[in-house]
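See structure below.
Left out: one protein chain. Kept in place: all the others.
As written, the chains take the letters A and B, and residue 1 is the first residue of each chain.
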Amino acid sequence: MSTSNDRLNLAAQGQWRRLPLIQDWRYRWALISAVIIYLILAGLSIEVNWARVAEGASRGLEFISAFFQPDFTTRWRDIQQGLLESLTMTLTSTVIGIILAIPVGVGAARNIAPLPIYLFCRSIIAISRTFQEIIIAILFVAMFGFGPLAGMITLAFATVGFMAKLLAEDIEDIDERQVEAIRATGASWLQMMNYAVQPQVMPRLIGLSFYRLDINFRESAVIGIVGAGGIGATLNTALARYEYDTAAAVLLIIIGIVLMAEYLSSYIRKWVQ
Amino acid sequence: MPLRFLSDDKDLSQAQWKLRTTREQWLIWLGWLFGVSLFLLCWKVISDNTMWVFVQDAPQQGADLISRMWPPDWAYANLLWKALWDTINIATLGTVLGIMMAFPCAFLAARNTTPHPILRSFALLIIVSSRSINSLIWAMLLVTIIGPGILAGILAIALRSIGFIGKLLYEAIEEIHPTPVEAITATGASRMQVMSYAVLPQVMPAFAGISIYRWDINIRESTVLGLVGAGGIGLQLNAAINSLAWDRVSIIFILIFATVVVSEYISAKVRKAFI
Partner (left out) sequence: MLSVHQLTKCYATGDKALTNVSLEIPAGQVAALIGPSGAGKSTFIRCINRLVEPTSGKVFLGETELTKLNQRQLRRERRRMGMIFQEYALIDRLTVMENVLSGYLGYTGFWRSYFRRYPQDVVKKAFVLLERVGLEKFIDKRADALSGGQRQRVGIARALLQSPDILLVDEPTASLDPKTSRQIMRLIKELCIERKLAAIINIHDVQLAQLFADRIIGLRAGELVFDGLPDGLDADMLTRIYGEEDWNRSVQSDEESPESSKTKSNSHDIHSALKGTNV
């Protein structure tokens, strides 16, 4: 891209404007007006019941004040039960999910898996990643009934999609020379995986596992809404009864645990690498 | 100490090679033992809270579900376009609102741009609470406060996005090259000018990428906000499930799947264009 002489001459006379991001002015204005039209249309589609919002303002203040005096005691049994379910769900689903994700991830890596297996594994990943955990939870609750088992299976399924995709990408990015070197020693396929692939992907895999543990806990707090157990159910009930102080207590517990998990996982990731 | 000598005279031909020392081996065994028992304990809690009678007929239930879902009620799709449009609006407007709030937060939270440590911890607090709470929970809270509707959905998405965008952006800000900042400071520029000339151009590509990425995630999240009354296609999903109209549920699933795939494609394309 060379600057036109006009622009140079103008600059020499002190006339200079920044180059626009999109050079063609027609294209630029088309884009700008498209964005404005969209924003207007989208803005118009919001129907706000201002009376209801005004009414809610006092409730909002009530809720904020509840954060300064959360009530842990009144519903402590419910909170404890929900928390226990959430934590157990998180741990088991992460472990099961990762164990299942390893073969799926290996199968979804184009450089080591044959095409039919690759396509099969990729479609599992696609389905698991497209649907929100809640949607999957609805199906599993319908199949397995209410309770933490459905939640655990949901989270495990979501974990498979998440971990397998990242694992597959990692395997596709590995250093081919190391694989060749091990293969040259006459190693079998399993030996090759163990010596050439595993050491290259292991540190990141461990880091990601802890990251996923953290995500699973956060998700376990919502799938309770559709009956899949966990602290989400407790929160849902508290809100339905307008018990803001209990809801605030639950939220504070969630934030606390997430903070702790984050701190711990960053520490572990540092230690692994 | 991978080499171990069997006798005291350190005769190399008698040496045994082991990957780990005995002590390490014991620790690893203990670690595994602890991990496995923890897992089993958790499993027991879950199993105690499960009605296994229901689980036993899960395969039948599943088969039954699928048979009721197929064929999808294609005609019903025509009633869904408005809901889909709402869903996309919730995600987009929510993302825009989230970006506007996350942007200053990130600058306050980054160690190298924050005006004061107290402001920094305040910004970090906002980011952490926003991240810890799922958008569905935000939606639940907002629906009880301002009533059901799209507005609650947009705000829920925005509140959740602050933490995500804020965190990734402030990490990007902390990783910028410090020398351009020094150079602009040395010209006598004010604090805001240093931000706009030395910091902003460096983080702009990361910022654009993060925002688009979050938009893609938000499309996915906004499909379910209706379950708690916060507008979008989730409302219809909830109604269909409650009335056990599984053939309608399946058409909604198909629409969601298509929308998410398209948004993922757009997001990937745009992100590639920025890099």
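Simple rule for what comes next: a contact is a pair of C-beta atoms (placed from the backbone, for glycine too) under 8 Å apart; a residue touches a chain by one contact, two chains touch by 3 or more.
A quick note: this is a predicted structure, and the numbers were derived from the prediction, not measured.
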Q | Options B:Tyr197, B:Tyr213 or B:Phe257, residue touching the unrepresented chain | A | B:Tyr197
Q: Could you tell me which of A:Ala12, A:Leu44, A:Leu115 or A:Leu190 touches the chain that is not displayed?
A: A:Ala12
Q) What residues on chain A make contact with the chain left out of this view? A) 1-3, 7-8, 11-19
Q) What is the set of chain B residues that contact the non-displayed chain in the whole complex? A) 179-180, 182-190, 192-193, 196-198, 201-202, 204-205
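Just so it is clear, only the chains that are shown with their structure count from here on.
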Q. Hey, how far is the Cα centre of chain A from the one of chain B, in Å?
A. 3
(Q) List the residues on chain B that touch chain A in their complex, please. (A) 38-39, 41-43, 45-47, 49-51, 54-55, 58, 61-62, 65, 85-86, 89, 92-93, 128-129, 131-134, 136-137, 140-141, 144-147, 149-151, 154, 220-221, 223-224, 227-228, 237, 241, 253, 256-257, 260-261, 264
Q: Mind listing the chain A positions that touch chain B in their complex?
A: 38-39, 42-43, 45-49, 52-53, 55-56, 59-60, 63, 84-85, 87-89, 91-92, 95, 130-132, 134-135, 138-139, 142-149, 152, 218-219, 221-222, 225-226, 229, 232, 235-236, 239, 242, 247, 251, 254-255, 258-259
